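Note that one protein chain is taken out, while the other chains of the complex remain in position.
Here is subunit A:
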Amino acid sequence: MVRLLIDETSSTSLVKMSKQQPAQFINPETPGYVGFANLPNQVHRKSVKKGFEFTLMVVGESGLGKSTLINSLFLTDLYPERVIPGAAEKIERTVQIEASTVEIEERGVKLRLTVVDTPGYGDAINCRDCFKTIICYIDEQFERYLHDESGLNRRHIVDNRVHCCFYFISPFGHGLKPLDVAFMKAIHNKVNIVPVIAKADTLTLKERERLKKRILDEIEEHSIKIYHLPDAESDEDEDFKEQTRLLKASIPFSVVGSNQLIEAKGKKVRGRLYPWGVVEVENPEHNDFLKLRTMLITHMQDLQEVTQDLHYENFRSERLKRGGRKVENEDMNKDQILLEKEAELRRMQEMIARMQAQMQLQLQGGDGDGGVHGHHV
């Protein structure tokens, strides 16, 4: 498995560097050396040339800081002309899907990042139909990939499948809301869910711990399958194992997002300035932003793999089993289809009977020129 090499300028992160630096090249004349140990380097070079694609979906009620977090994570301004709609417009709005793509490059490595936003989620008074649009979108991407994969020209398949979904949980509740549970259960078989507690600066440390525990309990109670970080393999070094352990223990991550630079303790940090103090975004004691970023970056490849191997394959097998027949309404069950078929049959029979009667009349009328008189009893 090729590990992504994205160097971190921040000294506090512990991204694992590949053991084999491209610079070190073992002498090919060494006896017993075949040379395929160099393969990872070749793959690495090719991947860097090709660039990476990643699609991230963010779902959550409005006002939970989703856009701010995305901007903070990728240090970009994905929504430069954002206009927050007024309350009157919100009433009529349904859930929409907005995908924005941005190309980020760092140290020669290109990442084509697509962020799929879902404005309008959870806004309406009746949120029953909130997630239909989102599920349709996810299925559509799978469908498109399946179509491309089964097509003739497979060289440039664009992978727009959703690799990861950040689900934003409100810190103000006492755990998961019914809408959260319903939504996660609807998509946990289609996409990797990473639950995130938004606006974590409203919670004290104790409240945060309690909320995390409560959310984990509820996730287990409702058998929701969230994305689990793969355990560190036994041949990794201790640091990496420890880091993975820490990451796993912090799920769901409680984050704060900001792109504003505030002066705190003599240095400039990204944070939020309150009258009672400064919340630093990149301070691990204040929130789990760094952990979330580390997780996303070190496991980007794994997220893509799980999407490909698990979710996409599930979708594909379901789809092919259905045999290309487009199911219009999934709620229709077999009995209904049977009834409909019977009704159709009856209609056909009636039509045939009518046609027969008409034919009869015509025949009668044909030799009935003299038959008029024949009616005399």
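The rule is short, and it goes like this: a contact is a pair of C-beta atoms (placed from the backbone, for glycine too) under 8 Å apart; a residue touches a chain by one contact, two chains touch by 3 or more; residues count from 1.
Here is the rule we go by: contacts and distances are computed from a predicted model.
> Assign the chain not included in the display its UniProt protein name, restricting the answer to "ER membrane protein complex subunit 2", "Transcription factor IIIB 50 kDa subunit", "Serine/threonine-protein phosphatase 2A 55 kDa regulatory subunit B" or "Septin 12".
The record for the missing subunit names the protein "Septin 12".
> Quick one: which of A:Arg161, A:Arg270 or A:His286 touches the chain that's been left out?
Looking across A:Arg161, A:Arg270 or A:His286, the contact with the absent chain belongs to A:His286.
> Looking at A:Asp77, A:Glu140 or A:Glu207, which makes contact with the chain not pictured?
Considering the complete complex, A:Glu207 is the one touching the chain left out.
> From the listed residues A:His174, A:His228 or A:Arg322, report the one that touches the chain absent from this view.
A:His174
> When the complex is taken as a whole, what residues of subunit A touch the one chain not shown?
61-64, 84-88, 90-91, 123-128, 170-175, 177-179, 182, 199, 201-205, 207, 209-214, 272-280, 285-286
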